[in-house]
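Missing here is one protein chain; the remaining ones are kept as they sit in the complex.
Take a look at subunit A:
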Amino acid sequence: MSLHLQPVPIATGSRDAESRLVSADGFLVAVLVRLSEDHGVDEGRWFLEAGFGRVDDQGQPTFADLDEAQAWIQHRLDGQ
């Protein structure tokens, strides 16, 4: 299963406006948002704004980069 990332601006009501729609086999599985300078040391990290199905996570983790985020999402989709 391969992931597809589509850049799209997002209205979070904050300066966090850059996001990626993450799809697996054509289905939307997650929305990742790049944290802006508003978040201090976390600026540039990717936040799991929303996850669907197996990617849903109340803890809403953040990731150092998109590779790390994709690996985490893939891991979830693989059912582990």
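Following the convention adopted for this analysis, a contact is a pair of C-beta atoms (placed from the backbone, for glycine too) under 8 Å apart; a residue touches a chain by one contact, two chains touch by 3 or more; residues count from 1.
By definition in this document, contacts and distances are computed from a predicted model.
J.: If you had to name the missing chain as UniProt does, which of "Crp/Fnr family transcriptional regulator", "Oxidoreductase", "ABC transporter substrate-binding protein" or "Gluconate dehydrogenase" would it be?
T.: Going by its UniProt entry, the chain not pictured is "Crp/Fnr family transcriptional regulator".
J.: Which residue, A:His39, A:Arg54 or A:Arg76, contacts the hidden chain when the whole complex is considered?
T.: In the full complex, the listed residue that touches the missing chain is A:His39.
J.: Can you list where subunit A touches the absent chain?
T.: 12-14, 16, 35, 38-39, 42, 47, 58-60, 62
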